[in-house]
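Quick notes on the structure that follows.
A protein chain is absent from this complex, but the other protein chains hold their places.
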Amino acid sequence: MSTSSKVGIAVVGAGYWGPNLIRNFRAADDWDLVAVCDLDVERAQKALGARSGVEVHADLVDVLARDDVDAIAIATPARTHQDIALTAMRAGKHVLVEKPLADSVANGSAMVDLARSQDVVLMADHTYCYTPAVQKIRELIADGALGEILFIDSVRINLGLVQPDVDVFWDLAPHDLSILDFILPDGLRPEGVAAHGADPLRAGKSCVGYLTMPLPGGAIAHVHVNWLSPTKIRQMVIGGSRRTLVWDDLNPQQRISVYDRGVDLAQVSADDRTAATISYRLGDTWAPALPEREALGSMVAEYAACIRDKRASLTDGAAGLRVLSVLEAASASLVTGGSLVDPDTRTVEREAV
Amino acid sequence: MSTSSKVGIAVVGAGYWGPNLIRNFRAADDWDLVAVCDLDVERAQKALGARSGVEVHADLVDVLARDDVDAIAIATPARTHQDIALTAMRAGKHVLVEKPLADSVANGSAMVDLARSQDVVLMADHTYCYTPAVQKIRELIADGALGEILFIDSVRINLGLVQPDVDVFWDLAPHDLSILDFILPDGLRPEGVAAHGADPLRAGKSCVGYLTMPLPGGAIAHVHVNWLSPTKIRQMVIGGSRRTLVWDDLNPQQRISVYDRGVDLAQVSADDRTAATISYRLGDTWAPALPEREALGSMVAEYAACIRDKRASLTDGAAGLRVLSVLEAASASLVTGGSLVDPDTRTVEREAV
Amino acid sequence: MSTSSKVGIAVVGAGYWGPNLIRNFRAADDWDLVAVCDLDVERAQKALGARSGVEVHADLVDVLARDDVDAIAIATPARTHQDIALTAMRAGKHVLVEKPLADSVANGSAMVDLARSQDVVLMADHTYCYTPAVQKIRELIADGALGEILFIDSVRINLGLVQPDVDVFWDLAPHDLSILDFILPDGLRPEGVAAHGADPLRAGKSCVGYLTMPLPGGAIAHVHVNWLSPTKIRQMVIGGSRRTLVWDDLNPQQRISVYDRGVDLAQVSADDRTAATISYRLGDTWAPALPEREALGSMVAEYAACIRDKRASLTDGAAGLRVLSVLEAASASLVTGGSLVDPDTRTVEREAV
Partner (left out) sequence: MSTSSKVGIAVVGAGYWGPNLIRNFRAADDWDLVAVCDLDVERAQKALGARSGVEVHADLVDVLARDDVDAIAIATPARTHQDIALTAMRAGKHVLVEKPLADSVANGSAMVDLARSQDVVLMADHTYCYTPAVQKIRELIADGALGEILFIDSVRINLGLVQPDVDVFWDLAPHDLSILDFILPDGLRPEGVAAHGADPLRAGKSCVGYLTMPLPGGAIAHVHVNWLSPTKIRQMVIGGSRRTLVWDDLNPQQRISVYDRGVDLAQVSADDRTAATISYRLGDTWAPALPEREALGSMVAEYAACIRDKRASLTDGAAGLRVLSVLEAASASLVTGGSLVDPDTRTVEREAV
């Protein structure tokens, strides 16, 4: 621990996401941001601004050698997560990793295993799970307000940067998958994953992608991710047997709408299914008030609490692994033209918890 | 022909869709609505209103026997289309059929064949193709305003009536597929069809459905149809190499937006693809003015023109068959868990035109 | 009464609004549309369509002479309302008048007086009052769901036809004023009316208009009407001490939103008002389900019920007079540069009821 009652943190990587972490660790009462690490020290300095008392390092070794660094937050490309995380955990540091946890299930598993043996916190920065909207959705599902989940349709499209090393699934779908993992009572455990992608620009990887995931009990989850759309849509429809919820993340005045509206099917004998047995509920709509709170603020608070209370995070390594399992299954499905692939998320959990 | 210069028309079926046809044939200068046919004559009478001079028949034979009936419009369940259409064409009447053209490719083909040998007009009521929005989209694509088509994503979800005899694909996707057929320069000719559905209510058929269709040249089309959504979305995103178009049918103030915005990929050697070669256009948005015109009014005008000019319709039997081919391929894909099925739309066209 | 149990109705005027009335009287079980009257008989015939059994007259005298005409509906320019209505009422016919009731308080009063002495129904076609949304708003206010009304802001702007004989206040504001009269528990009784208008096109009359109306108890109502706006807005915000309601008539998926959100002011002594005494409620939003029903259908049903039950309508002549009083006060304010003018709606009511 650092000399104060605050937890000392170093941010590793000052590129796209790092500055957001820097800002939030700085503003948090729980944390003392003591260092930023980036090969490009000028970039790190710029992220901190002038007249800053936070130190900048080019070499991770120097960061990990510091006594006032209790924990690190990794915001580097996914292919580097495993190395940095393992090195830091061996030095006894707690580790937070930007999504996705790693670039493969195997590498993610190694991280989960080492965290357990070193007895340090390993947490995935599944940022969306810390938004007031997703927290409310999780709560509503847990309370049974939606009933049994029938379908989930998630759309995340935008004009996005075509990434040099990952396709649109690995870039954007971790958001949707980590949210699904967070809100579903048993986590994300699809019965299969079918992926369809397109590379119409000949960029060498899918820029448009669709994921279909049959869920236990006849339900279905579907994700549309797209780098080529000029309009931005971030919307999730969660159909339940009692109510249906629509989350429109780009409508700050009414992010969540809960519709007491749906189709009911009376119990009928198998040979007597007709339209007559179906009835409609056309009830009211309800939009719960959501606090105005930045997700990253809640996320860094959860990280501090996990360290203090020596407990697993709501978005722990196992959650990160379940997301990786679906991503790997998607990649496998893609090369077979869209066949259903078993993500085997059950095994994942057993190892991780 | 009826004694006047107008074409005499009878509407067959006064259920859900029939009254809309009745209203439009009545209001059209080209047409003289002389009869309505429905087994339920009271329903037919109600659709016409009191003090109407239009005759009502319960028996199709009586309608077809009338000299003042030059043409009919069929608005009955899809499984009855073939019988009614064949009988009418044998009686020398022109035939308009509500979507889908028939309940199978085989039955649709029989209709197309008979229309040719009888030399009568066979037209599919692909209503959306006659909206000002879709007409404009077709024109923009034909003029090259969008460039090469890269992806098409269509969403049509709503709280819908769970149909007794068809699933959500056969109920709703004909709209999307007929639009795709209409706007694509070569019609709808996907390289395959993969369908995923869910029946979480145990209604005995898919209530949520996803269609994925690889298109020639690496493009992709995707359709989401859903009976269980409490919110209504009718939106199509058409990504092109020059511009991208978004059609939001529920925004009457700006149904079509054309974005001069996108991702460009510079020509690079195969071994040197990196993010650096990609550039963005963040240009203006343009929303073309669209006339306020009811689609059905344009559709019945096209029907009259085809009869008068003895020409094929923009939405002729061949178009209807291409839609049926994709629907049959989707049903076949569904039973195999989502594998890609060849809809063989090329053969369809050769026979039909 | 006509020979059937239905009430016989004739529509006078087949211009812009008449066809809507024709369609609704035709479709209603209560009514038997027997005649349409218009100086331009071709226009009347066109509104009825071919093969119609409804008679067309050019002369009002002929209509009023018919025994099967129990009631008429007037859809002619406002300056002709009084003459037609008085003539019809003298012939013993019930009268429905398109908004505004008349072109002056004096003329409207004459109509109200004659209706009373002739014992016939005089009803104003304040169509919006029969929409499910306005009916729900009236109900919520009556039930106290909003608490005490604090402010009402109504916007009705659109690219509109610059009328030859009336300004934008007399053309559009009758909608807003009749709605206010309908939903306010005591009807529309402002303490004054201030009007500001602009004629930037030099059309000879206001094309942009603002009405400000202090209400009893410190509340305020404000109306913005505008013929020159390329975007269409029809929105009313009704602020209450308990909740605030927003009615967005162009959002069919959520026309009414009720916000349990607002500012509370603790009771404080007059010399101690500070920001500290104010608290916020940031509660949930609730959107009541509204039936899908055409307002004109409900309006003609109310007209029939009033005749049958010999009772005053919810939008009777007195309501029409209160609207006229405000419009006249607005015209008076306009010529004085916006000074507050007393509409004297109290007198109006005493005479009318």
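A, B and C label the chains in the order they appear, each numbered from 1.
As a convention for this text, a residue touches a chain if its C-beta (ideal position, glycine included) is under 8 Å from a C-beta of that chain, and two chains touch if they have at least 3 such contacts.
If you're wondering where the values come from, they're calculated on a predicted model, not measured in any experiment.
Undergrad: Per the definition of touch given earlier, which of C:Y130, C:F182 or C:Y259 contacts the omitted chain?
TA: C:Y259
Undergrad: One chain is left out of this view; which of C:L33, C:A133, C:I157 or C:L188 touches it in the full complex?
TA: C:I157
Undergrad: Among C:V246, C:A287, C:I307 or C:A330, which one touches the chain that has been omitted from the display?
TA: Answering carefully, the residue with contact to the hidden chain is C:V246.
Undergrad: On chain B, where is the contact patch with the chain that was removed from view?
TA: 254, 257, 260-261, 282-289
Undergrad: For review purposes, identify every residue of chain A that touches the missing chain, sorted by number.
TA: 26-27, 32-34, 49-54, 231-232, 250, 253
Undergrad: Hey, which chain C residues sit against the chain that's not shown?
TA: Touching the chain left out of view, chain C contributes residues 148, 150-151, 153, 157, 159, 161-164, 192, 194, 196-204, 207-208, 210, 212, 214, 217-220, 222, 224, 226-231, 237, 239, 241, 244, 246, 257, 259, 261-263, 265, 270, 273-275, 278, 280, 282, 285, 337-340.
Keep this in mind: only the chains that are shown with their structure count from here on.
Undergrad: Look at all chain centres (mean of CA atoms) and spot the one farthest from the centre of chain A.
TA: Computed centres place C farthest from chain A.
Undergrad: Between chain B and chain C, tell me the centre distance in angstrom, where each centre is the average of that chain's C-alpha atoms.
TA: Taking the average C-alpha coordinate of chain B and of chain C, the gap between them is 41 Å.
Undergrad: Round to the nearest whole Å and give the separation of the Cα centres of chain A and chain C.
TA: Each chain reduced to its C-alpha mean, chain A and chain C end up 53 Å apart.
Undergrad: Which parts of chain B, given as residue numbers and ranges, touch two or more other chains?
TA: 231
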